[in-house]
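Note that one protein chain of the assembly has been removed; the remaining protein chains are unaltered in position.
The block that comes next holds chain A.
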Amino acid sequence: MLLQLNHIYKWVKQGGKRVFLLNDISLDVKEGEFISIMGPSGSGKSTLLNVIGMLDEFQEGEYIFNEEPVHSLKEKQRAKLYKEYIGFVFQAYHLIDELTVYENIETPLLYKNSKSSERKALVADMLDRFNIVGKKDLFPAQLSGGQQQLVGIARALIAKPKLLLADEPTGNLNSKQGEEIMELFRELNQEGVTIIQATHSESNAAYGNRIIHLLDGSKQHQTSN
């Protein structure tokens, strides 16, 4: 078991009332799974991903990641955990505009204090693999959306995470680019990376081997492919 959510509740107070963002969510994820989370806007997809990615807190429930109880860990230990095991991909790519493709991909390694030679080798491999060697010195603004997202994925994978979290990864892309990204995800999943993606699109969701439907923060049902 890679991670386990047990009865997670997350709410905000609005006018003295609790508004639930996540309402009694339980979820088990095994290594090597490819899970799609579906639901309309505001259903809590992103919040759930943020909670899984340890970027966001929750009020109640248990979260066990890789046999560590995340809910009782300190900030520092949590940061160490996600640095080690989790990679993020965003709808808006979120590349750093002032850094080149090469430097963007290198960033997570800098925060892991990798050696310079090691970094060079890893980034070179990644550029090679995604076929973007020729673009390594370009800035994000000089790339198409699909290419930017490729860089975003490359950056998410550079630290060899076990779990890849993707929040609407194809949301800003046209259908052809979107399809390419999904094919890439499938490939990565087959290589052993666990993936959880949030998406609006039925066809994208279908790439996953399990689909979780959310509405108003609650898990409605799940289907397996």
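We take it that a contact is a pair of C-beta atoms (placed from the backbone, for glycine too) under 8 Å apart; a residue touches a chain by one contact, two chains touch by 3 or more; residues count from 1.
Note that in this section contacts and distances are computed from a predicted model.
The subunit not displayed here is recorded in UniProt as "Putative ABC transport system permease protein", chosen from "SufE family protein", "Chemotaxis protein CheX", "Putative ABC transport system permease protein" or "ABC-type dipeptide transporter".
Set against the missing chain, the residues A:F90, A:F130 or A:Y207 yield one that touches it, A:F90.
Interface note: of A:M126, A:L143 or A:A159, the residue touching the hidden chain in the full complex is A:A159. Not every partner is drawn; the one left out touches chain A at residues 46, 50, 53, 55-56, 76, 79, 82-83, 88, 90, 92, 94-99, 103, 106-108, 110-113, 155, 159.
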